[in-house]
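Left out: one protein chain. Kept in place: all the others.
Residue numbering begins at 1 within each chain, and the chains themselves are lettered A, B, C and D in the order written.
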Amino acid sequence: MVLGLVVGTVVSTRKEQELTSLKFLLVKPCDVSGQPTSAQPVVAVDAVGAGVGEVVMYASGSSARQTVVTKDRPVDATIMAIVDAVEQDGQLRYQK
Amino acid sequence: MVLGLVVGTVVSTRKEQELTSLKFLLVKPCDVSGQPTSAQPVVAVDAVGAGVGEVVMYASGSSARQTVVTKDRPVDATIMAIVDAVEQDGQLRYQK
Amino acid sequence: MVLGLVVGTVVSTRKEQELTSLKFLLVKPCDVSGQPTSAQPVVAVDAVGAGVGEVVMYASGSSARQTVVTKDRPVDATIMAIVDAVEQDGQLRYQK
Amino acid sequence: MVLGLVVGTVVSTRKEQELTSLKFLLVKPCDVSGQPTSAQPVVAVDAVGAGVGEVVMYASGSSARQTVVTKDRPVDATIMAIVDAVEQDGQLRYQK
Partner (left out) sequence: MVLGLVVGTVVSTRKEQELTSLKFLLVKPCDVSGQPTSAQPVVAVDAVGAGVGEVVMYASGSSARQTVVTKDRPVDATIMAIVDAVEQDGQLRYQK
């Protein structure tokens, strides 16, 4: 998984039927302190009730389909956890 | 998934038989306002009736095969949704 | 899938037994007009009778195993189609 | 797999239920001598009892789910081994 900052939402009415009722969040990869990097954002499905401004962990690829809400759905990025704290080199770098 | 702008089409008559009748669209990864980035385009299969000029979401890898039209086919990129709106940092960045 | 230009061949006699009888082609990712980019080439298995000098589409990852010739084989890149034409922004960018 | 240096931990209380009881470590990709590169860290699940400061090998994608602790869980990066030694070009580059 990688760390990401939820920065927005994506709305779509015309979509593959298996995507119905999923929530799409715009997530920017971020560093250990929660600062977004220059990488382009991904559109991830929310499996944990995350919201804009929260630092999360998301999984990519087939692993993104191993949750109750994304099982067998055409999803390749899913938010798996809301991050409480990140510690690096013995220092607290991020705390919710 | 990532955001992309449909910029063209790819035609092939000689192809793997499992690709027959699929529509191949040329998609450039784009930013939250729909502007294409400098990344090379991908060739994605259309699962939602997308057209040139539309901002879409596409999935990559095995997730690209989890739709009715791409099931068990040798496809690694599929357009899953046509984007209506993208909101980032509380601002509407793209609207169809 | 991505567009690629077939630029050569790779020969191997000592290989995993499941690769026996497959044809390995050297493919450089290319732009919409068929010009190779600076990216390193990949070694793709040929599923459609492609030859050196042709612009093709190839799939990566598990999708590369969804063809008759690559089924259940340890292959992660397969040429799926020979490209006839690429149209971008209303202009014909490549024609065979 | 790639080599990585365990540099920290990530804590999350609100997460997908299938992630319960897993340990999340912050891992920076590193070179053959154990020096972290400039690449962003990943969050990997620990399958071998690794700790901060250790050089490890981790697997990504669906392969990350092929262990006893990660089976069928939504995990896309797993630490598979603690590295004892790396030898390159006939020289010992890293030793635990």
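FYI, contacts are C-beta pairs under 8 Å (C-beta built on N, C-alpha and C of every residue); 3 or more make two chains touch, one makes a residue touch a chain.
Note that this is a predicted model, so its numbers are computed, not measured.
Within the full complex, the chain left out of the display is in contact with C, D.
Although one chain is not displayed, chain D still touches it through residues 1-3, 29, 31-32, 37, 39, 47-49, 57, 59-68, 78, 80-90, 93.
By the touch definition given at the top, chain C reaches the unshown chain through residues 7-19, 24, 26, 40-44, 52, 61-62, 64-65, 72-77.
FYI, only the chains that are shown with their structure count from here on.
Note: Cα superposition of chain B onto chain D, rotation of 145 degrees, nearest 5.
Annotation: 20 Å between the Cα-based centres of chain A and chain B. With each centre defined as the average position of its C-alpha atoms, the distance from chain C to chain D rounds to 32 Å.
Residues of chain C in contact with at least two other chains: 62. In terms of inter-chain touching, the protein chains here are arranged end to end in an open line.
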